[in-house]
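Yeah, one chain of the complex is gone here, protein chain that is, but the others are all in their spots.
Just so it is clear, A, B and C label the chains in written order, and each chain counts residues from 1 on its own.
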Amino acid sequence: MSRLHVPVPLRWADLDAYGHVNNVAVLRLLEEARIAVFWRHPEAVDPGAWPTAVLDAGPGASTHTLVARQEIEYLLPLAYRREPVTVEMWIGRLGGASIEVCYQLVTDLEGERTVYAQAITTLVLLDAASGRPRRLSEAERAVWSPHLAPPLTMRRRRDGG
Amino acid sequence: MSRLHVPVPLRWADLDAYGHVNNVAVLRLLEEARIAVFWRHPEAVDPGAWPTAVLDAGPGASTHTLVARQEIEYLLPLAYRREPVTVEMWIGRLGGASIEVCYQLVTDLEGERTVYAQAITTLVLLDAASGRPRRLSEAERAVWSPHLAPPLTMRRRRDGG
Amino acid sequence: MSRLHVPVPLRWADLDAYGHVNNVAVLRLLEEARIAVFWRHPEAVDPGAWPTAVLDAGPGASTHTLVARQEIEYLLPLAYRREPVTVEMWIGRLGGASIEVCYQLVTDLEGERTVYAQAITTLVLLDAASGRPRRLSEAERAVWSPHLAPPLTMRRRRDGG
Partner (left out) sequence: MSRLHVPVPLRWADLDAYGHVNNVAVLRLLEEARIAVFWRHPEAVDPGAWPTAVLDAGPGASTHTLVARQEIEYLLPLAYRREPVTVEMWIGRLGGASIEVCYQLVTDLEGERTVYAQAITTLVLLDAASGRPRRLSEAERAVWSPHLAPPLTMRRRRDGG
């Protein structure tokens, strides 16, 4: 099973005046999962690092990641809960200088899996010095390839849209 | 010209550690424009209300709006600026119980128009009491129809994605 | 030892364009700790609940909590890290209808404790129906009293300020 399971805690401030996690806040949760999985942090003590975390993090790093595109479907309203939700992540496509990250935001209570949202993000790797796209390295492909799986099929996309 | 032009001020907190407006914060800016345009607020003094603001706002209202789907392309990084950016909005489709809102986030400095991001949001109207979708009223169609225009064509969408 | 230790994960979006956790975001972290400690959530499965969590949470609850006052000192800049920071909390004062919550935001790496910020929040309990302050119950006092300790002494407060 190639999906990565990333626990992401909600925050009270993710709720809006309807009492549900705001639609924009859902993308914040996916961002947190993506950063946990792909980025290596400079602090020495980092026992929780994912094997997939091969990008240097932060403003001083040699690679920047640019979010080029996002697509998200909201399937069920998400209420506040103390336990983290789970972001299931996989890679839908490894391109020349880009990655397509697929996500499903789920809870799994007593064996019942519920999907609240699903999304795709296209990330472009940039050389930080030049600001131009740079190709994925062989090392990056080696680490990420085991997590390749068919991309999400969105339910609500229309041809004209 | 059927596009609505909504000025939206940036906030310092929209920037991330790269010094640009964060990709999630861009969706927050679009949300602000959407709320300005569609929602009528209960306060008596509201000189800035848009003619298109026919939905009652807030948690006590009879209609809730549900964001069912979003798709966004980030075309250029957006730096902090004091002047508001402009969100150009139009309606790409009036469905039975849903609306497709199209946006381009632009600046227009000395006559030069620059597009930083473009997006589509599918909004579903819910009856607040039952939580079920409700049909657009004739009054809503009459107010919104002049802002119908062909939906955005996304540049980066792939068939498999 | 009466201090409660609440782990709070940072988010990438807590950073501002200086690359540090933004000063306002620090108050967001304290809010998360406070909600974890004091609020009981309606979901049935909540293994992580604190014994101090005796307030019903959320908009439908019978008690609302109002933040009446906050005071915070920022002692060191806080960089992004993957591991949660720790919010140490205690109660500086149990009033008639209010509580003073004291916090120190710390990290403890290999036995070295570092304090980044310290703060005091005055919370007022409101009867949700009337919107008026209501007295702390005996049950609340019983649960919270073991966590009473002398309030923080702020370093930088001046008499004129």
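Just so we're on the same page, contacts are C-beta pairs under 8 Å (C-beta built on N, C-alpha and C of every residue); 3 or more make two chains touch, one makes a residue touch a chain.
These numbers come from a predicted model, not from an experiment.
Considering the full assembly, C:17 is the residue among C:17, C:37, C:55 or C:105 that touches the omitted chain.
Here the missing chain is touched by one residue of C:27, C:79 or C:94, and it is C:27. Only one of C:3, C:40 or C:64 touches the chain withheld from this view, namely C:64. The omitted chain makes contact with subunit C at the following residues, 17-19, 23-24, 27-28, 31, 58-59, 64, 66-74, 77, 92-93, 100, 120, 122, 151, 154, 156-157, 160-161.
Where subunit B meets the omitted chain, the residues involved are 9, 11-13, 19, 28, 31-32, 35-36, 41, 43, 45-49, 57-59, 79-83, 109-110.
Seen across the whole complex, the unshown chain contacts subunit A at 12-13, 15-19, 22, 24, 59, 80.
The rule is simple: only the chains that are shown with their structure count from here on.
Separation between the centroids of subunit B and subunit C, computed from CA atoms only, is 35 Å. For subunit C, the set of residues touching two or more other chains reads 12-13, 19, 59, 80.
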